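The structure under discussion is supplied below as structure tokens; questions concerning it will follow.
For this view, one protein chain was removed and the others were kept in their places.
Coming up: chain A.
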Amino acid sequence: MSMKASMETKLQTAYAPEQLEVINESHLHAGHHHEDSGHHVMYDGTGETHFRVRIVSSAFEGMSRIDRHRSINALLADELKAGVHALALEPAAPGEKTRR
């Protein structure tokens, strides 16, 4: 299963979200130093290393921003260990303003 699919499954199961988008943004980071492959290797932008998660779920109601992020980071700890090194998160509860 791809990293994206495995994250989607976990997020879906854990939060039963109203909206969920897992976006692979790895291509946006081509040319920057790739974290785990040494300082002299430039990342070519392929693969599954940088993601953005947009999620709206009532599970986030009453949680602080930090707690929302900590919750998602913990859920996706395996993926973060297995090569995802940037995880931009946009969690919201229903009715809250989102970036779009």
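As a convention for this text, a residue touches a chain if its C-beta (ideal position, glycine included) is under 8 Å from a C-beta of that chain, and two chains touch if they have at least 3 such contacts; residues count from 1.
The rule we apply is simple: contacts and distances are computed from a predicted model.
A.B. asks: Out of "Glutaredoxin", "Porin", "NAD(P)/FAD-dependent oxidoreductase" or "3-isopropylmalate dehydratase small subunit", flag the one the UniProt entry gives for the chain missing from this complex.
C.D. replies: "Glutaredoxin"
A.B. asks: Looking beyond the chains shown, say which of A:8, A:21, A:48 or A:90 touches the absent one.
C.D. replies: Counting the whole complex, the residue in contact with the absent chain is A:90.
A.B. asks: Take the complete complex as the reference. Which residues in chain A touch the chain that isn't displayed?
C.D. replies: With respect to the unshown chain, the touching residues of chain A are 28-29, 32-33, 39, 65-66, 69-70, 73, 77, 80, 85-90.
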